[in-house]
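One protein chain is absent from this view; the other protein chains keep their places.
To keep things simple, chains are lettered A, B and C as they appear, and every chain counts its residues starting from 1.
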Amino acid sequence: MQPVAAGVMSPFHAGVFSLVVFTILVMLFIASQLFLAAWLGEKKKSPEKSRPYECGIIPTGSARFRYPVPFYLVAIFFLIFDVEGAFIITWAVVYRKVGLPGYEQMSFFIVLLLAGLFYIWKQGGLDWRETGKRADS
Amino acid sequence: MLLWIAGFIILLIKLTIVLGVVLFLAGYLVWVERKFLARLQIRYGPNRAGPFGLLQPIADIVKMITKEDTVPDGADRTFFLIAPAVVALTALLMFSVVPFGKDITLLGQKVPLVVTDLNIGLLFVFAMSSLSVYGVALGGWASNSKYGLLGGIRGAAQMISYELSLGLSLVPIVMMAHSFSMVDIVQAQQRYPFILFQPVAFLIFVVSAMAESKRIPFDLPEAENELVAGYHTEYSGMRFGLFFLGEYVHIMVFGGILAVLFLGGWRGPFLPPVVWLLIKIFLVALFMIWVRGTLPRLRYDQLMTLGWKVLIPLALINILVTGAIGLIFGG
Amino acid sequence: MESVWEAVKELLSGLGTVFIHLFRKPITEQYPEYKRPLPERARGRIILTCDPDGGERCVACRLCSAVCPVNCISMEGAERPDGRRYAPWFRINFARCILCGFCEEACPTSAIQLTTDYEFSKTDILSFVYEKEDLLVNHQGKDKEYNFYRYSGVTTNYGDKGEHVGESKPVDIKSNMP
Partner (left out) sequence: MERDRQASRFLSIADRVINWSRKYSLWPMFFGLSCCFVEEAATFTSRYDMARFGAEVMRPSPRQADLLIVSGTVFKKIAPVVLRLYEQMPEPKWVISMGSCANSGGMFDVYSVVQGVDQIIPVDVYVPGCPPRPEALLEGLVILQEKIMSTEKPSRKVFHLGGGTQGTDRPVLEIGATKSRDPRGPGYEGIPIRGTSILPGGLHWGNRSDLMWTPPARRIELSEADLALAAEMRERFGDKARLEPHSSDMLTFEVDRGSVKDVLRFLKNESKPKYKRLDDLTAIDESARRNRIWNKGLAEASSDAGAVESFSRRQPGRYPDFTVVYQLLSFDTAGRVRIKSGLEAEGGAGLPASVTDIWPSANWYEREVFDMFGIRFEGHPNLRRILMPEWWEGHPLRKDYPGRATEMAPYTLEDARKRQPMDAMEVAALDHKVPPGEREFFLNIGPHHVSTHGLLRCIAALDGETIKSLDLEIGYHHRATEKLGERQSWHQYIPYTDRNDYLAGSSLEFSYVTAVETLADIHIPERAQAVRVLLAELYRLSNHLVWMATFAHDVGAMTPNFYTFAEREMILDIIELITGGRLHAEFLRIGGLAADLPEGWKEAVDNLTAIFPRRLLEYEKLLRENPIFLARTKGIGRISLEEAMDWGVSGPNLRACGLAWDLRKKLPYSGYENYDFEVPTETAGDCYARYLVRVEEMRQSIRIIEQVVRNMPSGRHVTEDYRYAIPERREMLKDIETLIHHFVNVTRGMKIPVGEAYGATEVPRGEHGYYVVSDGLGSAYRMRVRGPGFANIQTLPIMATGESIADLISIIGSMDVILPDIDR
């Protein structure tokens, strides 16, 4: 028999089609679980039950507050480094092909990246803990 | 066309089996964890529900499904609903690129023993694990609970920090296998598993992956001693169950990927490939449980420091060294 | 570098310490099937014992009730035709009782005693009120020999005045008259 053409829709090929089917299966499973969770079981509503938990105390204020700056810094660093990471990864696949010249360029890039990392490190960009007032006392 | 339908049925059966087995194993991983931890702690663990407590996961699942499902006031209902689904979905999808054996032949067609052999398999894993951050962060945020929010934020910060070292630690593997495809990576380890060539990458990967799966000593987003239950504080019933399931599937995926990347995947003597893969996954899981039973938990800033100041530079240097050595000896 | 090595070594030694416990026998006592014998002094459910001759030891002196820090013991005292005191009813509220053992210590006849039994959980709070028939047992408990009436100076079946253990003959006060 002829193998079915290795098209996108081929069920014998472990390709995107298979992934799509798998995704649908998984989603069905999860949806069924969520549906069962929502449907089954006695529902008894009460004002206390739907109050957010906070150690048994009525919460003060909203739970949607602004988070301090260091957190956003991490997010930005992540973005930067993730993009740079993408370059390294693409290079990794073909690193044999591009050989020494490629390696040289990439090392330059990585060293630059490291330098950048050390720079933000020295600038205190990676110090998430405010030095506690008692740390040096 | 007929063949296509037959193939489709085979595919469906295969995928259902895969999904079933993964879910079953994840369920029983909970049992394994409870039993193994118990033995490390000189006790027995569950032993009443069925022989050796073997029916324990079933009891837990039925209980969770029939439990009331609560949504707190002020919660964002949509996000609250989909957050656990995101976690479970991404974890399960990640498993789709893990090959569990050589191709077999059915109806004269090759049936590959992998759900999907993407040529960007590894990147797919990264993508999925990045996506699962949304489950944690959204779940924590949408609950309208302060503990939930703190947990969600911790989760997000932690995952984006370790995503980098996770990705960079695998660059040397890609360099050695010349491919992102998991199937190819297994191929490349025909003679020796990569752990022998890349111990540093292995270490970085193990640490980062444990951080990604939020296990002790990196379980900050749900640290019960600090944040009650962290991002899933407000989740009850099966929605909490899906977080739970996601966590254990994650462990299995982690085991599977670790096996594929460093331990030669399904390769091994005497036993069938699937068994080898399962053994490797099982051992990795045991290791994680063992670590959980031993270590204390890091603090938020220490965790970040470890990621940014240790693992990332180390991973970058490892790439440079691997590249150099590869060029000198590989030719 | 050295500190890194130290750290790794300590992590490994921790892992090792946990690991060796895998090979120790679990110390779990499988409760419903195995019940560890408790030392005699362990304090559990309270009983009313009887003396070696089978009579009730309790003489309704109320010392237990008086010393009880939580007031959970109550009774009534009465006298039987043979002159012995007894409690027509006797009640302990185990919902309050803290099993401190003060009653046992207070009892001058070794009647009230604590057993080592701890298994009496209930689904109904009112069933913790134990009446005399629930408390009374047909043995001597920890104090095997003691019989109050052998020492007390009352005319009883055990003998007349002056015939009890360690008791001297009664003095005829009239003979002392000048």
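Keep in mind that, in the parts below, contacts are C-beta pairs under 8 Å (C-beta built on N, C-alpha and C of every residue); 3 or more make two chains touch, one makes a residue touch a chain.
None of the values given here were measured: they were computed from a predicted structure.
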Visible chains in contact with the missing one: A, B, C
Touching residues (missing chain, whole complex) on chain B: 34, 37-38, 40-49, 53, 55-56, 58-64, 66-70, 146-147, 150, 154, 216-217, 219-220, 223-229, 232-237, 240, 292-302
Residues in chain A touching the chain absent from view: 40-44, 46, 48-49, 51, 53-61, 65, 67-68, 70-71, 129-130, 132-135, 137
Interface with the unshown chain - residue positions in chain C: 6-7, 10-11, 13-14, 16-18, 21, 26-32, 35-36, 38-44, 62-63, 66-67, 69-74, 91, 93-102, 105-106, 108, 110, 114, 118-126, 128-129, 146, 151, 153, 165-166
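We adopt the following convention: only the chains that are shown with their structure count from here on.
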Touching both chain B and chain C (chains): none
Far-end chain from chain C, centres as C-alpha averages: A
Inter-chain centre distance, chain B versus chain C - centres from mean C-alpha coordinates, in Å: 57
Between chain C and chain A, distance of the C-alpha-averaged centres to the nearest whole Å: 64
Residues on chain A engaged by chain B in the complex (per definition of touch): 1, 3-4, 9-16, 18-19, 21-23, 25-27, 29-31, 33-34, 36-38, 40-44, 49-55, 59, 62-65, 67, 71, 74-75, 77-78, 81-82, 85, 88-89, 92-96, 99-100, 103, 106-107, 110-111, 113-114, 117, 121, 126-129
Residues of chain C defined as touching chain B within the complex: 11, 14-15, 17-19, 21-22, 24-28, 30
In the complex, chain B residues that touch chain C: 38-44, 290-291, 293-295
